[in-house]
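All protein chains but one are shown in place.
Each chain carries a letter (A and B) given by its place in the written order, and its residues are counted from 1.
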Amino acid sequence: MAKEKESSFKRSDGRKLNEMRPMIAKVGIIPNADGSAMFTFGNTIAIAAVYGPRKLHPQHMQNPQKAVLRCNYDLLSFSVSDRKKPGPSRRSQEISKVTEWALSPALDLNSFPNTVVDVQIYILQADAGTRTAGINAASLALAHAGIPMRDLICSVAVGKLDKNLVVDLTKEEEDFEEGEGATDFAMAKIANSDEFTLMQLDGKIQPEVINEVTKLATEACKQIYEVQKKALKDVVESNGGKK
Amino acid sequence: MEISNLTKETLIRMFKEGKRFDSRQLTELRDIEVSYNVSNKAEGSARVKIGKTEVVVGVKMAMGEPYPDSPDKGNLTVSADLLPLASPRFEMGPPDFPGIELPRLVDRIIRESHIIQLDKLVIKEGEKVWTVFIDVYPINDDGNLIDAASLGAVAALKNAKIPMLDKDGKIDYDKDSKESIPLTKDISPLSFSFFKIGDSVILDPTREEEEAADARITFGISKWNGQYVINSCQKSGEEPLTQAEIENMMSVITKKFDEVTQKLKKYI
Partner (left out) sequence: MRNDINEAHDAEEDISSSGSDESKKRKVVVPGEVIVSGEDYLPGEGAKRLGENIISIRFGLAEELGRVIKVIPIFGAFVPRRNNVIIGRVTDITFYGWLLDIDSASSAFLPIEESPRFVNKNEMEQFLAIGDVVSAKIWSVKSKGIDLTLKGKGLGKLEGGFIFRVIPSRVPRVIGREGSMINLIKDKTGCQITVGQNGWIWIKGDNVDAEIKARKAIEFVTDKVHIEGLTDKVEKWFEENK
């Protein structure tokens, strides 16, 4: 369906409907961390650090069966136009939690009972897609930290602008108001499988169109996976694995 | 890893011989790198790397009311968040003392140097002024965060633009601005934190060296009309400093100020 409409609908930055913004991924950016990475979608820049498995306090939060995954997502105060007051907001707490759920299906934490794996995600510059960029960075940082994982997690937002499905919305596109307006559907999936681990939607979308959304997300995630894979291999090839 | 008894004793022994693990002299600094545009949403931003220590600093501007005791001046607010991303020692939750002290020190280093002309940040006297927010975030802590943060703050300020206003006098952050924050010409403060370990005093410690320190003293220094000025100072830690040690610091600090200012010319 996308093909016919491609000619009629123009994205504000000239991208094709299924075209993502330029992606950059870099692993090993924080020497103190057990694992770390940066991931960008265009002007959105996310960084992530992983510490652990390490001691979990307080004790009552420990799980005797496996390590607890604890994610923290937040914006730096100057990553957005109106200065964000330092400290967690309800928004950042919700995103932290859905990020945990998005990542945990890929992880095998059974060998580390009573411990915690801490994932710290911060957005340096925001232009929509911050949670998805954050998940991509976190997935890389977890792999970098040597955490057992059955696969990487890839994440992207699929949007609907009026009636047109597009991938990887910018802030400007999120504010699109013509026709049916803008719908933003943040997705994450296990790279080499058809399982989705993050689904968060705001807007209006017909049930049958959701099927198209998952297909578009799957295609986009293939590209993300290649970028992630290369970033991990580069850290070894370039001999940059200093700690 | 926290310092152990034997490592601390070895460091004391090494410093006594004037040696360090990374072959630096006791008052020699690691390589400094400054870059800009950490965030295009900030009015100004900078990234500072000193060895493996990395901080990012952003400047945001907003409109607000002046403080009652300074109706003819803009406001300056410095804050910092020791992100748990940057070190296994930093924890979530309310800041501990180092997290409280860092922005207060940076605030005084900047404010007392008078690098920002706060009197030129008044929109309507007594009613409406600009507030300059300086926000400091460590990305990787390998020691000497305070000096890295104050350098980052100065760099971000020099890089910052005042946002444009729309017809109704509201801020339009998306509009490109050419107008820089009013800074005092030729004033460019730096801070130098001296660390006392045993009977030795060192500059720019790595995290490991910092762990071994018994006392720290941070000086904010600038140059006004060719004259060195100490603008702020804070000693921390229980160990006292002797008069001879303080005299020695004062002779070192002016040389270091010129040396670093010279080195930073290609960045700032």
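In this section, a contact is a pair of C-beta atoms (placed from the backbone, for glycine too) under 8 Å apart; a residue touches a chain by one contact, two chains touch by 3 or more.
A quick note: this is a predicted structure, and the numbers were derived from the prediction, not measured.
Engineer: Would you mind listing the shown chains in contact with the chain that isn't displayed?
Structural biologist: Answer for the hidden chain's contacts among shown chains: A, B.
Engineer: For the full complex, which residue in B:E28, B:E208 or B:E245 touches the chain that was left out?
Structural biologist: Only one listed residue reaches the unshown chain, and that is B:E208.
Engineer: Among the options A:A126, A:A143 or A:L169, which residue touches the chain absent from this view?
Structural biologist: A:A143
Engineer: Have a look at A:M23, A:L69, A:M187 or A:L232 and name the one touching the chain we're not showing.
Structural biologist: A:L232
Engineer: Counting contacts across the full complex, list the positions on chain B that touch the omitted chain.
Structural biologist: So the residues of chain B touching the unseen chain are 1-11, 13-14, 17, 19, 21, 23, 208.
Engineer: I need the residue numbers on chain A that touch the omitted chain, in ascending order.
Structural biologist: Touch with the absent chain occurs at residues 34-35, 51-56, 64, 67, 106, 108, 111-116, 143-152, 190-192, 228-229, 232-233, 235-237, 239-243.
Just so it is clear, only the chains that are shown with their structure count from here on.
Engineer: Whole-Å distance, chain A centre to chain B centre, using C-alpha means?
Structural biologist: 32
Engineer: Quick one: in the complex, what on chain A touches chain B?
Structural biologist: So the residues of chain A in touch with chain B come to 29-33, 43, 45, 47-49, 51, 54, 72, 76-83, 86-87, 118, 120, 122, 124-126.
Engineer: Applying the document's contact rule, which stretches of chain B touch chain A when the two form their complex?
Structural biologist: 38-43, 45, 52, 54, 56, 58-60, 62, 79, 81, 83-88, 92, 133, 135, 137, 139-142, 173-174
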